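Each chain you see keeps its place in the complex, though not every chain is here.
Each chain gets a letter, A, B and C, in the order it is written, and its residues are counted from 1.
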């Protein structure tokens, strides 16, 4: 293990989870940032902008990265730039490997996911760049919430990342919004004028890549706007694949 | 009173309300259509299309009218036509009086409601045409639901219309969806492939005139998409003004 | 004849046409406004806004009216209001007769023009309100240009209106932009920051009612965006029906 100093064993993780079970997002973030400084926010360009807002007054706010798959909505690119300006913080846009994208597209076209499932494309455009990034971090912060989808009902506040930890390198995954509902997130965004993606004004709730995201109708669950041609119980893009393994 | 045969006194209305308190929309509609044949559906171009769907198998389905204010969304006009085709039923589009519109617009412009409130414009473009229409009907059917707005929490299943009844002419107002929630309405629309306004795929829930309607964001109440520059407790367009009077 | 004082006989009209053959739009407007004060601009909500711009410094600028068919684009309504604000002049929005609209729509639906041709709808929503208006005017000013369509190649600068003049009432029709090309109109609009309809930024050139107007593609003639299901040689909405009669 490389990251001994900030390595948390299973016991400490469980203790933190117990302690933070009902904690507010800000308290969770503060605790994590103090305990594991080498951490970064994974910003998707959606309402997880709240993570950036909640860290802005911290003495040493975490770095921010986003997975620029090359297929985000123009509105999302504009939003990422707006967030960069608003918080005056660099946002690293992790880009996929060009050869891997070339090979995928050359043989299967630009929309292979509609026929073959989204895993292969997500693996190239999201998971690999994330894996490379996480190899240099001790922890990452995500916007996952328990109310987001059937695959996320058990999301803990803090966990040893089951997908990206290796024998050589443990990665902690922190989900400060796990306890919060969509309603709470949006109340906060509106109350404190947090910038948000303009797609949210056009029926979009959960936002990912352009071809794999759509606006939802009245009384639809937000997850119905993602990979709608697939089963709800397996809708994870690989970043949070551990959610599925844990549930099954 | 002109409409003696089908006139309901307050006692019969109360008895019907008691009997139909927990009734399904279809049962309410059937009861009303049997008791008061000279009735029509007021179709707004939104999810109250369900009223038309629920009546389609009735032996003598009610006539349908819509208030064509001259300011509906192009998408709503297309939807009204699609409904006309789908159910193969004429839909009367009640148009406002040209002189009244001319006078309003000439002196106050096309968007006076943003400054002066929506009542004056609604009065000309909706209430007057409706009043004229209701003078020839014994009852009208609306899509009002109790969960739609703070002004509608007390909406009864059936009532003597407090706004449009006159000493000479009583009008019954029936709200077959009063007991249903938005979730139930949409579950039905999706389950039975009822046609719906394409605006609902772009974040719109409650739909009225174009300048006075907007898409809502995540976790906003549907009524926040209507007359958003006014207080929630007075947001009625005059058609259902009685709701406010009753509540105050 | 009611309007004797400002009545022009055929000879004077011909003389004016000769004199103004190569005149600039502003000169034509000035001459007309001096000769026939009881005149008004017919503003369509498109680039004929130039007529208003060119009259704004005149000592007594003409009144402005627009034919509000009840089916204009939301963008056009917004533009009309913006023009009203910008020039600080009332714009009368002539609205069609409600009974006529009701009857058309009730029996033929909201899109009868796609099947039966646009004349019937235009007659109700445009021609009748215009006829009523012109009965009180001695002249009207339009944005017609010779380069707009095959039906307009002979448009004169000034004419005795062949469609709206009656035995009792002669109406002069003035087309100050007749000599100008689309390129000239747009150069002027851009050079002098004249407000324009936002639809022009989305591929729309000629703009009429929403269901009967569409954006054109690269290298299409502007008239291909209007009544595209009909023959080019008969595409006039009734306002300028005289163009067709003259040509045939």
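Here is the rule we use: a residue touches a chain if its C-beta (ideal position, glycine included) is under 8 Å from a C-beta of that chain, and two chains touch if they have at least 3 such contacts.
The model shown is predicted, which means the values in this text are computed figures rather than measured ones.
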Copy number across the full structure, from 3 displayed chains: 4
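Just so it is clear, only the chains that are shown with their structure count from here on.
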Each chain counted as touching chain B and chain C at once: none
Chain centre separation (chain A, chain C; CA means) in Å: 56
Rounded Å distance, chain A centre to chain B centre (Cα mean): 43
Multi-chain contact residues (two or more partners), chain B: none
List of chain C residues in touch with chain B within their complex: 68, 70-71, 73-74, 77, 80-81, 84, 90-98, 101-102, 105-107, 109-111, 129, 210-211
Footprint of chain A on chain B - complex, ascending: 47, 182-183, 185-187, 196, 200-205, 215, 217-220, 222
